[in-house]
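All protein chains but one are shown in place.
So that you can tell them apart, the chains are marked A and B in the order they are listed, and the count of residues begins at 1 in each.
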Amino acid sequence: MDIIKEFFQNGGAILSIPWTFVILEIISTMAGAVSGARLASAKQFDLFGALIVGIATACGGGTMRDLLIGKTPFWLENPIYLLTCVFGLLWVIIFRKLLVRQNNTWFIFDCIGFSLFNVIGLQKSLALGFPTWAAICLGCITGAGGGIIRDILINEVPLIFRKEIYATCCLVGGIIYVFFLDIGWTEEGCAAISCSVAITIRLLAVKYQWSLPHLKAEE
Amino acid sequence: MDIIKEFFQNGGAILSIPWTFVILEIISTMAGAVSGARLASAKQFDLFGALIVGIATACGGGTMRDLLIGKTPFWLENPIYLLTCVFGLLWVIIFRKLLVRQNNTWFIFDCIGFSLFNVIGLQKSLALGFPTWAAICLGCITGAGGGIIRDILINEVPLIFRKEIYATCCLVGGIIYVFFLDIGWTEEGCAAISCSVAITIRLLAVKYQWSLPHLKAEE
Partner (left out) sequence: MDIIKEFFQNGGAILSIPWTFVILEIISTMAGAVSGARLASAKQFDLFGALIVGIATACGGGTMRDLLIGKTPFWLENPIYLLTCVFGLLWVIIFRKLLVRQNNTWFIFDCIGFSLFNVIGLQKSLALGFPTWAAICLGCITGAGGGIIRDILINEVPLIFRKEIYATCCLVGGIIYVFFLDIGWTEEGCAAISCSVAITIRLLAVKYQWSLPHLKAEE
């Protein structure tokens, strides 16, 4: 038990590797851009349209969060995010015929993305002094908002309102983050366990086709 | 005549009962959440989707206003609004079969809601020093914005652009508010008369099927 308690109290420290985080954030951004560009191509968008939908998918959630908390959107402060989206579009163009075979890889990257964006949103909101419940909401918006904006731009009913338990995973990930932060874990440890749990739930949900109950329409 | 003049000059004072206002705001928020969740259920949204559409309907107009005037969205400063939306969703689930019978009640609550949100938007904008015409616009956005965001999320053409005179009522309510404020009424009195007139126009409009003229399409 002491080992577990000690692990719970120090678990995060060993994971504090900034460059891992940067790489994961780039991969997450690219996964969003690829997802947006692929859906845009299915709707006969031109290159520019595909790029915008890609950017909106990758950066839309974080932009909503930044507008809500009164900060300059993150992608206006560092060109790396937009450049990554351009690179994501190039990837879709070049590997068009291989993308279907890469589906599992991109799905994993997408999972890393939403769970990581969730944690980033949470951390940024907590750092600005928002209460815990508000930070969890802002985390969910960061993680799930991009997909909603993407679906509005391609004129579809947002997928996450009907088929996926995307946002539920964000919510669970957020609660886990603040719980472990509360018992003294480092931010890195909280981020690692929050992402791990959120990704695991999502993988299980897709494998076993879990979904939230649907509201029955009125007669 | 003196009585009328006196009433016009002091009319608001007797209505200055803060807890009435709080109760009305909660009922209004819940009416928005119920409206959003019902429309979402007609589109086979899951529970989470219905909750988000409910929140967007109830809080969307105020969020647009707060972003435009550079304030932190009100629902991030007090958890009561999101909790009310959760409660609204529970209501829709529990009373699903009775909702049609409650239609008139919810319609009244919805009327209270849009007229009250209109006034809240106006007051908040005036308090920040916006000119009267801008405050009236921001009141309309607060009152009518939620319905527009709701319809974008469920991928429908916004209803208020076609069938209802919703926003026209907001405009009339806003003009009445600033007129009575100008002649010296208290904020509470202005709010009461603004809401009363806006609700009355809307009830008459629904009863007698008033609508604004439609633009004829070009040949």
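Basically, a contact is a pair of C-beta atoms (placed from the backbone, for glycine too) under 8 Å apart; a residue touches a chain by one contact, two chains touch by 3 or more.
As the structure is a prediction and not an experimental result, all values here were calculated from the model.
Enquirer: Out of A:S41, A:T57, A:T142 or A:S194, point to the residue that touches the absent chain in the complete complex.
Expert: Missing-chain contact among the listed residues: A:S41.
Enquirer: Touch as defined at the start, partner being the missing chain; which of B:C85, B:L99, B:L122 or B:C137 qualifies?
Expert: Reading the full complex, the residue touching the unseen chain is B:C137.
Enquirer: Of the residues in chain B, which ones touch the absent chain?
Expert: 67-70, 130-131, 133-134, 137-138, 148, 152, 155-158, 160-163, 165, 167-168, 211-219
Enquirer: To test your reading of the contact rule: which positions on chain A touch the chain that is missing from view?
Expert: Residues touching the hidden chain, for chain A, are 37-38, 40-50, 52-53, 63, 67, 70, 72-73, 76, 79, 82, 92-93, 96-97, 99-100, 152-155.
One rule holds in what follows: only the chains that are shown with their structure count from here on.
Enquirer: Between chain A and chain B, what's the gap in Å when you average each chain's C-alpha atoms?
Expert: From the centre of chain A to the centre of chain B is 33 Å.
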